[in-house]
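Every protein chain of the complex appears in place save one, which is left out.
Right after this comes chain A.
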Amino acid sequence: MSLTTAHSVVAPSANSKRVAGAIIIAYALISIVPLLWIFATSFKTPPDSIAYPPKIVFQPSIEGYCNLFTTRTRQTPEYINSLGPATGFCDETVRKRNMVIAGPSNFLPRFLNSLIIAFGSTFCAVFLGTLSAYGFSRFKVPLADDLLFFILSTRFMPPIAVAIPIYLMYRELGLSDTALGMILLYTAVNVSLAVWLLKGFIDEIPREYEEAAMIDGYTRLQAFWRTVLPQATTGIAATAIFCLIFAWNEYAFAALLTSGTAQTAPPFIPTIIGEGGQDWPAVAAGTTIFLVPILVFTILLRKQLLRGITFGAVRK
């Protein structure tokens, strides 16, 4: 073999590759089990979900999703029989358990809150972050290192410690339990990430492009708009996704500062209860819906992941 093919003396042998592959695949499969279990549980009926031993093979049902989106009341069989025919699949499923649908649950509004707050704060953080990152990257800012460190240091604060004065401040300003308040707060948290990541991306764009544009008669602002921004789109998109994921996943602030109208999905999902405790299929259904966008983003981001999680400290 070694006579016919030239290969590096330090390349791992075929055998060690095989062993490494086997261990990694085993780890990946085991670590993914909890997620598969969430997905499976979302399609179980409540009795199936709490069966012993835990059921791996089961009759799939969308009862969990029905329960997630509705609130139900228990009724007598006579009353249910007196109603007209069931109007849909969920209606039919619920009636089998002697219940009727009373109305929509809070899941959809909470999910929409999550969307509004995540997208709103991401937009603001990326907007502010891009401007600041360009400023720090291209101009001599006095005390630049100190300012950058100050921006980062706001991340060292435990969220609960920040939440105490924010809670009081928002109460004074009437921002408690409002989407605007949460957007402002998440923007402030995310902007540190955005500045640090985007500064790295913009540093990588050669200054010659803008200088050439400015010699052609563009002002600095036009040069920024027409040459730097288009070059930075990948970086801006990656940064936006990281901000989006943070705001989407955030729990501590949301749990302490929102309770009703502006509550997001993470503090809401654990409170989904059915009769006699947590309605696990409904929780699993909510969790599945909540996690799917993140899975998609993770796959899109896999090349930029390292940069994002280290604040741009490690680049590949």
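One rule holds for everything that comes next: a contact is a pair of C-beta atoms (placed from the backbone, for glycine too) under 8 Å apart; a residue touches a chain by one contact, two chains touch by 3 or more; residues count from 1.
By definition in this document, contacts and distances are computed from a predicted model.
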Of the candidate names "2-oxoglutarate ferredoxin oxidoreductase subunit alpha", "Sugar ABC transporter permease", "MaoC like domain-containing protein" or "Circularly permuted type 2 ATP-grasp protein", which one corresponds to the UniProt protein name of the undepicted chain? "Sugar ABC transporter permease"
With the missing chain put back, one of A:Y65, A:F107, A:F201 or A:W280 would touch it. Which one? A:W280
Contact with the hidden chain (one of A:L83, A:I160 or A:I273): A:I160
Per the touch rule stated above, chain A touches the missing chain via residues 8-10, 12, 16-18, 20-21, 23-25, 27-28, 31-35, 37-38, 41, 49-54, 128-129, 131-132, 134-136, 138-141, 147, 150-151, 153-169, 171, 184-185, 187-188, 191-192, 195, 214-221, 245, 248-252, 255-256, 265-267, 269-270, 278, 280, 283-284, 287, 290-291, 294-295, 297-299, 302, 305-306, 309-310, 313-314, 316
